[in-house]
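Missing here is one protein chain; the remaining ones are kept as they sit in the complex.
Moving on to chain A:
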Amino acid sequence: MKADFLRGIRFADLTWAGAGPFSTKIFADFGAEVIKVESATRVDPVRLGGPFRDGIPGVNRSGYFASRNTGKRSVALNLKAAEGRAVVRDLIRTADVVSNNFGPGAMERLGLGYEEVRRIRPDVIYLSMPMYGEDGPLSNLLGVGMTISAVTGLMSLTGYHDGPPLGPGTHFPDHAANPYHAAFAVLAALRYRRRTGRGMKIDLAQVESTINCVGPAVLDQAITGQEPQRVGNRSARHAPHNVFRCKGEDRWCAVTVLTDAQWLALARTIGAEALAADPQLATAAGRVARADELEAAVTRWTRLHEAEAVMSALQAAGVPAGVVADPRSLIEQDPQLRHRGYWQRLDHPELKVATYTSPPFRLDGERVELTRPPLIGEHTDAVLAGILGYDAARIAALRASGTIEA
């Protein structure tokens, strides 16, 4: 289905890179008119970062960019020029939401700070997403997604039970915690505006957003006074609970015993009758105390079998188990994602037919259909003429002066 729930809502979207555009993508996927204001001379770094179709770089060939910008329209302007900023102000006058994820002060330097924007659009919903917040002693600290993991405790918590902090292998906070906190806040602000007529500013400090995703550890530390221990793939309360090596190169299956019955089912499936009969292992505490021994027993069995066979045998016995999927196996083999129509194939002038993830839910039994991401500046003329009412001569003059970049 084409979901057009948000028809009539317009974004003047100045976000770039990863977390910001992911926040506004869901609005475009649900029918809002998300107008991405970007520059062809100071290009969105995600357009310059790969992967690229066939490995050949190009501003319209980045799969990373494509995955964050489905359904948006692109206007390419030089914001360093006063005329470029005037066009943006005209656009903002018509916009319900103005979004950015620049560092502190950048929007003010463009003359697009909240107070200024509010003067031209009094009920605006204004989303900012600086890393550490707009004010304060560390507000100018530079960072990437992994920096956010570092300063929030997420990096410290993530590591093997007997090793140093490793952190997520991706810029994890950019890809869920921050964009979807932001999207939720904008939707709440829209409801607030309906009820009160008032807009608001959303200052989403990405560090503050991410700390909520380690909230239980914060409470735990405050209560016990102890730093939470890294547990890796293990659990403090359950065993065996880990990923286990399977047949083949670098193939693994997660197995998590969460109840006594699951333990017995696991022990029988792997042919460990003696362990199944061991009274010390009848309780979770007894199993946790002997986790090394039990993991070795499980590995003796799993390494003889393919990961998929381990998963299906254990699931059939009632034990939570799942292969450690890599990107290729997810796209090409996972029968569940395929069955649910998770992958969408969209055509695009330069990316050609490529694979996209659906919004990760079904709505009334259907998938929300995506629209392909824009070429840089693809909609400049349509937006300036159709929304702002500029005539052809004015658009030509803006193009001649370099204000319009594409």
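Keep this in mind: contacts are C-beta pairs under 8 Å (C-beta built on N, C-alpha and C of every residue); 3 or more make two chains touch, one makes a residue touch a chain; residues count from 1.
As a working rule, contacts and distances are computed from a predicted model.
Enquirer: Any idea which of "Phosphoribosylformylglycinamidine synthase subunit PurS", "Benzylsuccinate CoA-transferase BbsE subunit", "Amino acid/amide ABC transporter ATP-binding protein 2, HAAT family" or "KipI family sensor histidine kinase inhibitor" UniProt assigns to the chain that's been left out?
Expert: UniProt lists the chain that is not shown as "Benzylsuccinate CoA-transferase BbsE subunit".
Enquirer: Just one of A:A106, A:C213, A:A276 or A:A289 touches the chain that is missing; which is it?
Expert: Only one listed residue reaches the unshown chain, and that is A:C213.
Enquirer: Considering the whole complex, which of A:A12, A:V37, A:A321 or A:I395 touches the chain not shown?
Expert: Looking across A:A12, A:V37, A:A321 or A:I395, the contact with the absent chain belongs to A:A321.
Enquirer: Given the contact definition stated above, which residue among A:A86, A:A150 or A:A276 touches the chain not shown here?
Expert: A:A150
Enquirer: With the full complex in mind, choose from A:A86, A:L166, A:A289 or A:A397 the residue touching the hidden chain.
Expert: Residue touching the absent chain, from the options given: A:L166.
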